[in-house]
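All protein chains but one are shown at their positions in the complex.
Which chain is which? They are A and B, in the order written, and residues in each are numbered from 1.
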Amino acid sequence: MNRYADNSITTLQFIAIITGTQVSFGFIDIPYELHEHAGSDGWISLVIGWLVTTAASLVAIRLMKGYRQGTLLDLLAKYGGRWAGRAVACVLACYFAIFSYDGLIYSTRVIKSRILQETPIFITLFLILIPAYMVARNEVRNIGRYSEFALLASLWIPFIFSFTLRHANWLYLLPVLPEGWGPVFSTVPHTIYYFLGFFASVFLYPYLQKKERAGMAIVIALTLTLLSFLFISIVCFVFLSPDEFGTIYQPAIYLLKTVRLPFLEQVEGMFIVMYLMIFSIAWIPSLYFFSYSVNWTFGRTDPRLPLRLLIGTIIVSSYFYVPDYWQLIRLNKWLSGFGFVVEYVLPLVLLALLSLSKRYRTEVKQA
Amino acid sequence: MDLLRLLGIGRRIANTASGFGKRKSGYGYGSSDCISGNLDNDLKLMLALFTDTPDLNVRPLTIRATGRRAALVYLEGLTDKNSINNDILKPLLQNVEDGCETTSVTVGRLNRMRRWIDIQSAVLQGSSILFVDGAADAQVHGTEGWPQRAIEDPQVETSLKGAHQGFVETLDQNIALIRRYLPHRNLKIKEQRVGRRSDTRICTVYLDDVANMDTLAQIEGRIGKIDIDVIINSGELSELIEDDPYSPFPQILLTERPDTAASQIIQGRFVIVVDRSPSVLVAPVSFASFFQSVDDYSTRWSIATFIRLLRFFALLVAIFLPAFYIAVISFNFELIPLRLLLTIGEYRGIVPISPFLEAIFMELTLEMMREAGVRLPAPVGQTVGIVGGIVIGQAVVQAGLISNIMVIVVAFTAIASFILPNFDMVAAVRLLRFFMMIGAALFGIFGIMIGFMILIAHLISLESFGTPFGSPFAPVRFADWKDTMVRIPLWRMRKRPVSTKPAELDRQVAHRTEGEGK
């Protein structure tokens, strides 16, 4: 398995890919989603969602610990046979294709409504797919480098948001739990969608230089995600009155509209454009994982062909049809369910099956 | 049309015939053919090899000590006359003591050669050959003395506090200049020869207990694979061996400063010296290497840090400022504060061409002026500045063709690109600027961002001899940040950069404790 050693990624890159995938458009969207369901207590649901996700991600890491030389698919092939691997690979290819499509359409919709209102969507899509293709065709190592650069290059974001704090009214956070714990718990499933992406770890695991740190790394990644979500949610909660919250989509962008720097006004335009870097981590790794899964099914290694096919399909289809905002929300809801099954349930089931089969084998040996 | 094509093909055939194909057969000897030992035959063959070579001097003589007939052959301009007259001819013609001709010759380097191919190349490199009748091999004397210039201040990479010796066109002298900084037996040199016609000596200099041997293997391998007729300059070699020749970025650093070369060797890098070229190659390098200069290490670290930050800021300005101006004026003017907007609008209002054309026009003018300034002799070069200053600075604005703001933008960009220390990097930046401008003219700030992302996607996939070019930014290597955007005090720089994968990481033992620095 020389392929994994040549392409090894550092712990930081591992963290960057996972955090980047999770944060991307969640950062823009999550305050609205949380407030819609749980009011100003949404941040509590976020913390609970984080706990659940951490547990699920540790299950995924535990699953991979049993097999250090390959990805999840190699693992399945070893224990369940080639066809079990292929079946899962097909599901995963579908999942990642939809995941990246969702991210792409979301970002282009944001760009369309805020920056390039008259430019056709397929052009915007085409443009953002150029760098995506350049990175994704080059194996995991470059994806790792890209992600960590994007993450580091985005450290200015908290600072720019701190300018909005002079409009903050901390009383908006009170009272805590006015309606009891009910809404808080019922919001937790809605946070799942924004934590999707940690599943990348089952693909990244064999590439990791220091595998013993995988568990720690994924907890750090999830905590980073949680912190950034908490940050933006609380900033939005103290900025927007609870009564006006429901009227504003993408509150993070709305907030920045009030920032005026001495040399720059309406910084939200610059923000959206520069945030594209983070947006792109949502789809670049998934594009790669898609092509990896497809290649694995057919026993190929060059990631370029499936990538080209998918990207070509996305661009051409966008010329004829692009989901509108409501369809996108429905897609998100659906993807959230799909993602829950793939990222939360699947590793658990596989782990159970694996330990069963291991026990069975040892029993057979003993007998 | 047909005639032209025929001519072209004909010429190409002639080239290959005389150049590559006929090397073995065309001159009447093979690569393993040796001299006969018969002086007349050998001289005849020698003259046949060097027909139409008036600077080939054949001096027949009789060695006084032995009384044997001999002939000294050398190329006139390439050899040192004094050495030939005093150290070879004089002892051979006058000494009588013993019966052996070699002991009387007082030249430092003396070889014996037998094969014609070696003798031929020795003559061409400036050695003088002594054929002795009846001897099975010829004596080759190291009498090289070709025209060369004295060691001077480096012309391109000037420095305030660095040494004032620059590399020259002679390989041995260049290596000597490096060795002066690193008189250590672990300073190793691998010599290779490249070029069928030029037979250029290429030396890879490195510290063998510091540098990474995998990288050395890569460098040697790539140089060894080159099959070309002539290498004139080190820049040509760099293009032949760099990782991604389609990239706008230089992946090998060229320097004409021995102190820079030595300090790069100390950091675990390799210096490739090319004979006849006054600049040497440094590899493997990363993006950040192009923003370091020798003066950074001899000025106070706080100043050096400030200048480093200034350079990276200048890099951003030089690439993005005109593009940003176009984007803001043509697409996203809501980004500009109102008063500034009104001021810019006042000037833009009278300009008849679009901001993009305006910017392209000004940038091209600036590029032309810069190019003119480089090529023109110094006295004429000054007039370029005057013409540029008057025509661009005043007339164009007064005529209302270009807005004042655009002139300011272009001037600021130019100044920003002047402070970048490496010429090759500046060239890349100049090129990128135009791509960014096109992106901005088509899609505003979104276009710039796409350009930026493409740039990043490209930079992270670049490698320089197996080490990542984007280091220490992507992949992030925090340990190497000590000498990129900032320059921490030297006594804290205890390790070599990780990006070169050195075999020996530690550079110094801390001699100052934490408190002592205060």
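Following the convention adopted for this analysis, a residue touches a chain if its C-beta (ideal position, glycine included) is under 8 Å from a C-beta of that chain, and two chains touch if they have at least 3 such contacts.
In the analysis below, contacts and distances are computed from a predicted model.
Which of the following is the UniProt-recorded protein name of the chain this complex doesn't show: "Penicillin-binding protein 2", "Ger(X)C family spore germination protein", "Cation acetate symporter" or "ATP synthase subunit a"?
Going by its UniProt entry, the chain not pictured is "Ger(X)C family spore germination protein".
Which displayed chains make contact with the chain that has been left out?
Computed over the complete complex, the missing chain touches A, B.
If the hidden chain were put back, which of B:Pro258, B:Gly444 or B:Pro497 would touch it?
B:Gly444
For the chain not shown, which residue from B:Phe331, B:Phe452 or B:Phe473 touches it across the whole complex?
Final answer for the missing-chain contact: B:Phe331.
Looking at the whole complex, which of A:Arg260, A:Arg300, A:Lys333 or A:Arg359 touches the chain that is not displayed?
A:Arg260
So that we can see where the missing chain sits, which residues of chain B does it touch?
Within chain B, the residues touching the omitted chain are 246, 329-331, 333-334, 338-339, 341-342, 344-351, 354-355, 441-444.
Residues on chain A that touch the omitted chain in the whole complex?
Given the touch definition above, chain A has residues 113-120, 123, 126, 130, 167, 169, 171-172, 174-175, 178, 240-241, 243-244, 247-248, 253-254, 257-258, 260, 265-266, 269 touching the missing chain.
Convention: only the chains that are shown with their structure count from here on.
In their complex, what parts of chain B are in touch with chain A?
332, 334-338, 340, 443-450, 453-454, 456-458, 460-461, 468, 470, 473-476
Okay, in this complex, where on chain A does chain B touch?
10, 12-13, 111, 115-116, 119, 124, 127-128, 130-131, 134-135, 138, 142, 144-146, 148-150, 152, 260, 262-267, 269-270, 273-274, 276-277, 280
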